[in-house]
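Have a look at the structure below, then the notes.
Heads up, one of the protein chains got dropped from this complex, but the rest are sitting where they should.
In this document, chain identifiers A, B and C correspond to the written order of the chains, with residue numbering beginning at 1 in each.
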């Protein structure tokens, strides 16, 4: 009986106290005809030694690759301290900090996280995190609609992560909100503010602005933000947190700054892990604070006047407001945020900036090397951050396969998401790549290209 | 400046307080002609990301093998909880528990360890550990000589781990103690009590009794213990702690039990790690307690009468007794013992017994399969525990090499330690080996043997 | 002290960043940040020390008994963590080709199959990232089902008044109107009220069973019949699956869709509030609507099924495939348990709950539904105590902290006044339960003899009782350097 500590004597004494003959008796309120039999498809239990062997075999089957795929999930160095501290039992195995006095560790950490994220995004306040970047954007759209009151339209450029757009659509369409996708300039890879007028004719609640966008291209965020505001709509930034160490934060875009900033927190110390768990971040202006979904931590005092931290603004939440809540969300991604907070503390402003710089410089170096190969060209003319789209004169699939056989994942075939972008490769080389790695990639690529 | 938190302002303020012009000034008591220049051979510092890459490359260069070598260091399953708890900062980065009130974690754990080891060995008391099994045996020999007072001779069978014998010799010979090596029966692989009389003619302080011995063979511990006692000498058991879950503990050998039990603690949750850090254990009868070297924890009370734990019997130790101490030892292997204590708690008596049983059964199964190959035979007739010597009709070296190429480490070439044991292989299959592993080994072995 | 207060301008942790700066040529100057963000300027040791100390201020399963009702705080085996964090598992990019992740996909496929079997459902998707998202996805499928049949009239979701707040909130997020129905004296849903509530406007019923009152819904078969007859579907909130795992399958009770909180029943870590993971299972008629991606197997090869193959799918609800790392932990847990272990979860969770209920009753506490069996949880009400002494459920909860126990859930379910919802989970020993009963008895005595001790609790925590009202009124959500 793995993980069950009861001895025979314990069981007998407990049944005796209850006054029940057997454990089965305790299920006597379940109608007999509903009782199920054996769980035939569940295999017999393994010892920890056996499952360790199995999991190691499966992990070795998958192996380790040199990864040059970005596309919304980025490989960065994660300091050893991050997960050694995060997986301490007191963080790992605690629940939502409902009993504040017995949860100051988690609560203070979340307050620190909110402070860091608000500053990184240049916004007034941050919540304590969302499920992931995609759902954070969906929640931002809902928030914008709640705030706008008259329009149920959201403008989203096609330069936003394609899956984010799907997720937003899946979630907000339940509430009869329209998603209007905006085209991008196929030359610069950006949404051109000049091209937006036709979409602004009708009222809209918000314009989503990615920075960088899915192609790694930097958008004209100031003009886009000001345009949205000129139409009485909110500006929602979708940003990469590593980039924010380097780039103007959403709170400073245009004349008044974006109203909501969201994004995928994964680059901040979260391993790639086949896609999750990650966390979404969400920050906004003070004026929107009562519309924000998810958990929020506030600073307060105890009976003796000492500083402490509690869950606050719970009146927005489902466990109080039920059907009138701002969202049905009842968790944050606590453990991921624990890791991210420790990551940001270990890196500091200068460290995170260097990570951003080297990720960018490495990608530029890789792109320059690849561009030298005849038949390889940059697709977009817009400035980029740490990711670039390359047009190949040959089929991408075959080249990806060849490099895969050399244990290199060479990038993403953009056509999977953009049918018009034929034979286009999206590549990213973060700070984890050495000059030798980049050289090896370029050489293998050239060979594969021949 | 890795790991140095000083800002420029900090440095200036600190020098100002000291009244020194520069940090270099603080070294002005060092004669100028002694000052060394740059450390030319130390390479420039690496970031954690860079050293991670280097260490992973080196680890991958070494790879992972199916290991069938035992010979004093055994591969057992180590529960994930063991090192996750052991490497918690509060255990990992604390010092010797000199301030008992701020070290109850380590102290209580060590008291629990002492209790477990005393019971496992069947002795009255245990110390808080030694460097490793070999030095524990050397210290036991010194202890025996201190206790015996008249003889400075120690009898050690050649069935004791060959390196242990070297270590004992290197350490005790400084104190003019003679080590007499006892031959073993080449048929049974045991020390025969009947053959000892000639060695017992002269006074000796102790007889060392390995169980199992280096060949995995079980010695006639009762007769050997009684023989030593009949000569007014101490009996020192050198035992495998996993085996003790199954075998009669030294405290119950013969009529009066062995006087000292030592051994290598590695099988209790310590990874093989190329040979260390491990820990030695040492337990003894009450009568010898004031002769025992190393740290000892005692239970006591605090001012309010609450139970607590402290370092005790420190009057034996070098920091008090200086040149009159029982040993120069001033540490135990605290972290290793932390792991071992957690390991023993997770396994419990039944768990550890099953580990011993399966290790034994697996080795027996492997031996039976290998014996079926013509030209492979058991060397010794004595009963064994979880390790066996096999005589091959072909050169061992070549076979080991062939299996190595199949990622199997097939065992130890005994001739490295016993020149007379030509083409003899010492093999061990612990509970970590599956039936498929054993089958694969046997098949590869048979192929290599052809 | 906040991490920011350990900082000094210019302090750096040199090992954790590239050793040099690098050029950002190509990024126009006006897009570059002018002022550095407020991240702490501290050393590695500062960070390790600060967060290690902070962690010690938390109660957790690894340190305390945590009988938090409806949360299923059971032991989180350490191997689940270390194996989910094998380097290959951590390094795999979500967009890496499927043939570089066959080992990982095999785990996901196996998990889907096991979840199907234990719930009695026809299909499972692992994508939901939390219980509430599982609910949302489930209700979206109900909506998609009706609409696929051209039935746009079903605008209502029925929810018992005892339900978790997520149920009504989810229904609203999904564009439905919520119809609450009452609970009867015995803790069952009022069947007559249900019958009166259903109709052609009914999209479905969301039900937690055993309910949040800690009792098995005895009329579930009849409820199922009523809702189905009205053309509605049945949603099973898996929050309390722990109580009946291996005893009864939601599929056999007639449920059409279910979510399973892996962070409850399958012991993935709660992590101070997430990440969760809540796979959804569906009956055959809802199969076309399952969210993508999920794993299929053909000729021993595993691959993702996407929207191209499932045109009716409600689509994608996360950027990738859900919380892979949580799913791996759950998979490892399930394999450690095995079939027999799986059956024992509900048995011993129920044994522990009923024992604790019996002992607390003997100790003088009032049980909210004394005639019923406890499922894996039960409710104590302090209404009488409050009326007589002014001591509230919250006072008692705080006092328990002083005695080294996390408090049970308080003031939920809302319909029981001054309630404590107590769930001991199967991994706790009788000794621990006995110690908890002893502490509860002590508090009963204190209520009589030292009521202020209870009213002013906690006394031994890092802080005394915190002021929630001030927190909400004088919002302080971010630290300011000059504040």
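As a working rule, a residue touches a chain if its C-beta (ideal position, glycine included) is under 8 Å from a C-beta of that chain, and two chains touch if they have at least 3 such contacts.
Note that the coordinates shown come from a computational prediction; the quantities given were computed from them, not determined experimentally.
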item: In the full complex, displayed partners of the excluded chain; value: A, B, C
item: Touching the absent chain when the full complex is considered, from C:79, C:106, C:278 or C:330; value: C:79
item: Option from B:58, B:149 or B:201 whose C-beta touches the chain left out; value: B:58
item: Residues from chain A at the interface with the omitted partner, ascending; value: 1-10, 45-50, 79-81, 84-85, 89-90
item: Missing-chain contacts mapped onto chain C; value: 6, 8, 11, 15, 43-46, 48-49, 52-53, 56, 61-64, 75, 77-79, 336, 341, 427-429, 431
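Operating definition for what follows: only the chains that are shown with their structure count from here on.
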item: Dominant chain pairing [most C-beta pairs in contact]; value: A-C
item: Euclidean distance of C-alpha centroids - chain A vs chain C, Å; value: 20
item: Centre-to-centre distance between chain B and chain A (centres being mean Cα positions), rounded to whole Å; value: 48
item: Residue list for chain B, restricted to those that touch at least two other chains; value: 47-49, 79-80, 84
item: Where chain C touches two or more other chains at once, by residue number; value: 11, 15-18, 42, 44, 46, 48, 52, 77, 79, 81, 83
